[in-house]
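Then we have subunit A:
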Amino acid sequence: MRDFPLPGSEYPRLEATALKIARGGKTLLDVASLTLDGPGPTLILGPNGAGKSLLLRCLHGLIEADSGQIWQDDRPLDASQRARQAMVFQRPVLLRRSVAANLDFVLKRQGMARKARAERIHELLCEGGLQDKARQSARSLSVGEGQRLAILRALAARPEILFLDEPTSALDPGATQKIETLIRRASARGTKILMVTHDIGQARRLGADIVLMWGGKVAEHRPAHGFFETPQSQAAQAFLGGALVP
Partner candidate 1 sequence: MIGNWIRTSLCALVISSGAAWAGENEEYIVVQSTTSTQNSGLLDAILPAFETQSGIDVRVVAVGTGQAIRNAQNGDGDVLLVHAKPAEEKFVADGWGVQRFDVMYNDFVLVGPGDDPAGIKGGQDIVAALSRLSQAQVPFASRGDDSGTHKAELRHWATAGVDVAEASGGWYRETGSGMGATLNVAAGMRAYALTDRATWISFGNKGDLQVLVEGDPRLFNQYGVILVSPEKHPGVKATQGQAFIDWLISDEGQAAIASYRRDGQQLFFPNAR
Partner candidate 2 sequence: MQDFAQEFMTALSLILSGDSELLNIVFLSLKVSLLAVFFGALVGMPLGAALAVGRFPGRRALIVLVNALMGLPPVVVGLCVYLMLSRSGPLGVLQLLYTPTAMIIAQFVLVTPIIAALTRQTVESLDAEYTEQLRSLGLSRLASVPVLLWDGRIALLTAFLAGFGRAIAEVGAVIIVGGNINHVTRVMTTTIALETSKGNLSLALALGVILIAIAIAVNAAVSLLARGAAPQRGELSHA
C-alpha cells in the first residue's frame, strides 16, 4: 500500500550539518549530516533520550542548536522558511475555543478572506471527519479527535513540511489508524512528513525512509525496506532486536 507520488516530484529539501546541542556537559544532539529530500514520510525511530524530539524541534526552529546549520531548499532556516513548516506535538495543544475557531486562528493569520476561510475550514473538518463538531469546544474532544484537529490545524496553512512528535503515542489502535490515514493523505498531496514514533509497526506502515537516532547521533538513515530487512549499524540491529536503552 503505497499511495505516495513517485520520486522526482518537487519535495522540499531539508539539510542539517554539524548540529550540536549540549547541556550540563552532556551531549544531547550531535548530527554530523542529515539530508531529507525524498518523497514519502520520514520516520524517526530511537530509544528514549536518543534526541528524536530534540532533532525535530531543531529542524522546526523551536530550539536553537549550539552550533551547526539547517538549510531548507538551500536557504538557511529563517522565519519565512519556518512559515512553510508546521508541527504537531505529542499532546495536542488546543486553543480554548471551538473546533472551527482553532482552524480559523491559523487561516486568519494567513490573511485569508472570511468566505475563503469558511470554505477551507469545512474542507479540513471533512478531511478529519470532524464536520459535526465544528461548534463544539476543542477541549471537549476526545484525545484522538483532539489530535486529528491538531493535525488539521497544522495542515490548514498548507505547509511544505509537517513535523509530528509521537502524535499517536496516547491513542488506541482505532484512533491511531485515523491519524495515519490523515498523514498518508497529506503526504500524498505533497507535504513532506517528518514523524517521530516509538512504534516500529507504525514506522513499517508509514515510513518511506527511516532515521534511527542513537545517543544523540544519527545511527542510520536508509529507505524503510532496507532498514527493516537488513539493518547495517549495530544500533539498528540492537534497536530492532528490542534494546530499550542505547
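If you want to know what made the cut, all candidates are chains of the complex that A comes from, given by their letters.
Here, a contact is a pair of C-beta atoms (placed from the backbone, for glycine too) under 8 Å apart; a residue touches a chain by one contact, two chains touch by 3 or more; residues count from 1.
On a predicted model such as this, the values are computed, not experimentally measured, just so you know.
Q: Sticking to the defined contact criterion, which numbered candidate from 1 or 2 is in contact with subunit A in this complex?
A: Of the listed options 1 or 2, subunit A touches just 2.
Q: Which of the residues in subunit A end up touching candidate 2 in this complex?
A: 57, 60, 62, 79, 82-83, 86-87, 89, 93, 95-98, 105-106, 109, 135-140
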